[in-house]
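In this view, the complex is presented without one of its protein chains, the others remaining in place.
Entry: chain A
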Amino acid sequence: MYSFQPPEEEELQIENKYLKEKKIGEGTYAKVYRGIERATGRTVAIKKIKLVQTEIGSQGIELSAVREVKCLRELRHPNVIELIDIYSHKSNLKLVLEYLDSDLEMIIKDKSILFQAPDIKSWMLMTLRGLDHCHRNWILHRDMKPNNLLVGKDGQLKIADFGLARDYGDPHAKNMSPQVVTRWYRAPELFFMPSQYGYAVDIWSVGCIFAELLLRTPYLAGESDLAQLELIFKALGTPTEEDWPGFSELARDMKFQKYSRTPLQVHFKAAGSDAIDLLEKMLAYDPNKRINTREALLHSYFRKLPRPTPPDQLPKQQKAQENAIQQKELNSKPPTRELSNKRKAQETNNKGEKKIHCS
């Protein structure tokens, strides 16, 4: 009585639109290929999503894949990765995404590149514009970090990896997981296991990215959740009830050493007063007082000279390791899991530098 006729013809048309070149990465739920859009010659990334097979059989499409599609379908902005096409074939789902060959983490790490103040302003501007677009469309990214900010050949920065993103339309949503955002970029309120939080968590992450751009090393690179919180308090002072109303209630069962607040200017000597002011507002303890994307974009930092560098004149890597990026996007792990060994090694390496900035 019933037979489903998937629109095969349409699929073939889409297949014919793109030329698959080579596999550039594989993750738990997807394979990524580099391809070319036949009509325009533009390079694209084709992400082939597999069905999840568990011991009890098929579970349908993986949640992070669903999240990614769900969110990207709602977004279109020069600073957000574009979902160009999407089609299903047999039991595979294929996403055609923009292809970008670099990311901000690679750029920060490449010590042969020199950053000027206008460059940092330009990256911050693009990040905040993209994030503003997400927030205005009720989408929380929940995994903002340099690694997820892709950079194209034209210098445009684009927010990618919406595998943890969710829509934040329902202000009464009470089932939100606090296990989000890679630890170093995780806002302090998330460590207190809230079931409800908001756009401010993304802003905190952007604050950490801002600091990282200024320091050229991760700002708050904690080794465990508790150490992370300790590190935040050490850097920004242990919050008082005034800084963060309700904090003493949150931290009732925990003992924290009382650190006093050192002015940010001490650690960020090269930064101008506007930059410091913006950074301070992004790293405000009270999520309700933390600056939002709108206010941040209107902040005097962006209105005063020097002007941000035009994207195409931004410093870029000499030889971008083209495979690395899409692969990383795939491998980005849910933050609850342990960091990979490679990361751990980096973390240890960073310890020395950390001391300089945080003691």
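Here is the rule we go by: a residue touches a chain if its C-beta (ideal position, glycine included) is under 8 Å from a C-beta of that chain, and two chains touch if they have at least 3 such contacts; residues count from 1.
The rule is short, and it goes like this: contacts and distances are computed from a predicted model.
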Message = Missing chain, UniProt name, options "Pre-mRNA-splicing factor rse1", "Cyclin-like protein", "DNA-directed RNA polymerase III subunit RPC3" or "Uracil phosphoribosyltransferase homolog": which is it?
response = "Cyclin-like protein"
Ask   = In the complete assembly, which of A:Glu74, A:Asp225, A:Asp243 or A:Asp277 touches the absent chain?
value = A:Glu74
Ask   = Which of A:Ser88, A:Gln156, A:Thr262 or A:Gln317 sits in contact with the chain that's absent?
value = A:Ser88
Task = Touching the absent chain in the whole complex: find that residue among A:Leu19, A:Ile36, A:Val66 or A:Ala227.
result = A:Val66
Query = Mind pulling the chain A residues that touch the left-out chain?
reply = 1-4, 6-7, 51, 56-61, 63, 66, 69-71, 73-74, 86-88, 91, 93, 136-138, 166-167, 169-171, 173, 175-176
